[in-house]
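Complex shown without one protein chain; remaining protein chains in place.
Up next is subunit A:
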Amino acid sequence: MEGSLNVIGYGISVIGAGIGVGIVFGLGMQAIARQPEARGPLQTNIYIGFALIEALALLGFVLAFALG
């Protein structure tokens, strides 16, 4: 077998970020469903949370290339 351990490391690092993004969007949808008139500010906050969590996955992606 050939390949890079970095890819496996990236896969592991994405698990946490994937769970996090799922929680953010899931609870965001729930919040919008409970209070549809608050959609605007909720959406903005969902995207902030998404962006902050996504950075973790992307750091893993960049490091997988940078340390190769």
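Assorted remarks:
Rule of thumb we're sticking to: contacts are C-beta pairs under 8 Å (C-beta built on N, C-alpha and C of every residue); 3 or more make two chains touch, one makes a residue touch a chain; residues count from 1.
Just so we're on the same page, contacts and distances are computed from a predicted model.
For the chain that does not appear here, its UniProt entry gives the protein name "ATP synthase subunit a", which is one of "ATP synthase subunit a", "Manganese transport system membrane protein MntB", "Glutamyl-tRNA(Gln) amidotransferase subunit A" or "ABC transporter ATP-binding protein".
Interface with the hidden chain, as seen from subunit A, comprises residues 40-41, 43-44, 47-48, 50-52, 54-55, 58-59, 61-62, 65.
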